[in-house]
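With one protein chain removed, the remaining protein chains of the complex are shown where they sit.
Right, chain A next:
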Amino acid sequence: MKTFTLTAALLTATTLAGTAQADKLDDIISSGTLRCAVVLDFPPMGMRDDSNTPIGFDVDYCNDLAAALGVEAEIVETPFPERIPALMSGRVDVGVASTSDTLERAKTVGFSVPYFAFEMAVTSNDEAGITSFEDMKGHTVGAVAGTYEAIALQAQVEAWGEGSFRPYQTQADVFLALSQGQLDATVSTSTVAQANVQSGNFDGISVVGKAPFDTDYVALFAKRDEYGLLNYLNLFVNQQVRTGRYAELYETWVGGELPDLTVGGVYR
């Protein structure tokens, strides 16, 4: 009996001490569930299959992360503008949501090292007569509000001083507007552009060239002060590349030349 009481007391003490110091990483491990914010409107990174199940590069990446942590993965769909509110209000633990790691955003959330990199492509309505990035000058162009390419394209339109920029809330709306001729051209990640043009859902549009924006490195994100978790995410990204899993996922969902995630001449 005495031993039992002692054990119980010890256990309680350990649990209490444990709770007092538990960080997000501990919380995830003890809760048994990893909740990832994923954008499911962004093929091939995140989308739904015919039975409405989330699939895509980001979905698999989240599943891998959960497996590494030894927990269940839960995919929480978050449209682009809602990624940060979802994180801050505690609805998700990490974002695996193709999020560009800008310095401005890093003032608010914590980013891992890049886990993916996008090239930007120009897709245009066939009737607009646009065959290159420069041809977009003076036209009505658009992109998904809040994305790296939207920010860059809007700045470019302002620099040109003619034409106009329209942000839409979802990638589907952008391609719908493009195919209807409401937009003359859009800039999106080349993977998304190819996937949508080939999907056959949108008539009269084609990918016409590359956009000369810097490579868009995207990173996993978590709360800025969760160093334990961020540290784990960094190692996880590294391991994904090292073990060949990154290349494997890339081949499955995207195909073609594997983007290099390192930047020459500088650490991190």
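Brief remarks follow.
One rule holds in what follows: a residue touches a chain if its C-beta (ideal position, glycine included) is under 8 Å from a C-beta of that chain, and two chains touch if they have at least 3 such contacts; residues count from 1.
Operating definition for what follows: contacts and distances are computed from a predicted model.
Think of the chain that is not pictured: of "ABC transporter permease", "Cd(2+)-exporting ATPase", "Integral membrane protein" or "DNA ligase (ATP)", UniProt labels it "ABC transporter permease". For the chain missing from the display, the contacting residue among A:A121, A:A145, A:I205 or A:V218 is A:A145, taking the whole complex into account. Residue A:Q169 is the one among A:N63, A:Q169 or A:T215 that touches the chain not shown. The residue touching the chain not shown here, chosen from A:G32, A:G70, A:G90 or A:G204, is A:G90. Taking the complete complex into account, residues 80-81, 84-85, 88-90, 104-105, 107-109, 142, 145-147, 150-151, 165-169, 173, 176-177, 180-182, 223, 225 of chain A touch the chain not shown.
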